[in-house]
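Scroll down for the structure; my scribbles are underneath it.
With one protein chain removed, the remaining protein chains of the complex are shown where they sit.
Showing chain A:
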Amino acid sequence: MVTPKALRQPMSLRFGSAAFLAAWCFIAAFPIFWIAVMSFKTPVDAFAANPLDVVFGPETRARGNGLSVIDILAGLAMLFLAARLAMRWLPRMVARYSPPGLSVVGWIIGSLAFGIGFIVVFFVILPPILDVVNGMTGPLGAPVIGLTAEHYEAVWVENDFWRNFVNSLIVTTGVVTVSLTVGTLAGYGLARSGSTLAFWILIVALIFRALPHSVLVAGYLPVFINSAEMLRPILGENAPTLYGQPLAVIAVLVSINQPFTIWMLRSFFQNIPAELDEAARVDGCTHFQAFRWVIMPVMWPGVITTGLFSFLLAYNDFLVTSLLLDAQNQTMVPAIAGYFNRETTTTDQVEAVAAAVSITAPLFLLVMVFQRQIVSGLTAGAVKG
């Protein structure tokens, strides 16, 4: 396609904007890139004064942990191949083998199988093969970049970070499930209702959303600590202490998050013409059936986008989780902060960095899986009949 003359930009402008974008991307991505690099190095390399030492890690290499040119090439090829497979082959397989109407299940099974296969090939099958190959190729097989996974091992296995991961999973799943269930129903009701009461409910929700999180935490904390005593008259001797329980944190995070999900989902529902509900109701649906069979299928981008925001709030929350959870139920973000509160050694710091890198991985995965829905959800209004 030829750009119309009126829209053509002078060379200097195009070069300038491209350079600006590149510089901006570099600045924005640099912290993540840098901690990712650091997390694979021994502390001496990770905190080296010379940035090149951080990247190439001579100390790490000297300890016998490193990648050769062949390793790097083989790894990149594997990654490329995996990405190609995921984009081309996976959708086709899912489309062919998943039972009609259950493509979601098909996708879950397909991506699980793909993920496990990838891990097995990449971490179990590939390394021994490359060891042999490196031994035979001489200089090409000699390590050039220092790289060690010891900190990840320390974090996940020795420090029991997986417990924090499980706790995070429980809290985020709870928050997303509750706030989406309540949010879709409330958002739909409020979007379709014309009464002034609906308007006031929304305003009240907005006020609750505006409250600082610490207000809610300060309000809930004493109640949770004393809950066993307070609930004894009703529940008897088995009355639980809510402090430290993931369920209690879910309740607090939902109350922080719910107003926002209601507002967001309401605006998505408002973009769906009311004629659609009406057509469904005339065609033979009850109000709820119209919601379930006609409105919800059109709403998925909105639900997924809102769900992502709820997920991020629960996943990234520090204040509520650090104050309301005890040590065994700690989620990942406060756990990482815990690395810095001890007598911090450089090893601890690199481990904290490794933990920080590990908690960003699920976010990347999530955004990649749902990117199409998120884009259409964020650009909204893509549901006109």
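Convention: a residue touches a chain if its C-beta (ideal position, glycine included) is under 8 Å from a C-beta of that chain, and two chains touch if they have at least 3 such contacts; residues count from 1.
We adopt the following convention: contacts and distances are computed from a predicted model.
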| item | value |
| --- | --- |
| Options "Short-chain dehydrogenase", "Serine phosphatase RsbU, regulator of sigma subunit", "Lysine exporter LysO family protein" or "ABC transporter ATP-binding protein": UniProt name of the undisplayed chain | "ABC transporter ATP-binding protein" |
| Hidden-chain contact residue, picked from the options A:289, A:328 or A:360 | A:289 |
| Omitted-chain contact residue, chosen from A:38, A:191 or A:298 | A:298 |
| Those residues of chain A which, in the complete complex, touch the missing chain | 273, 275-276, 278-286, 289, 293-294, 297-298, 383-385 |
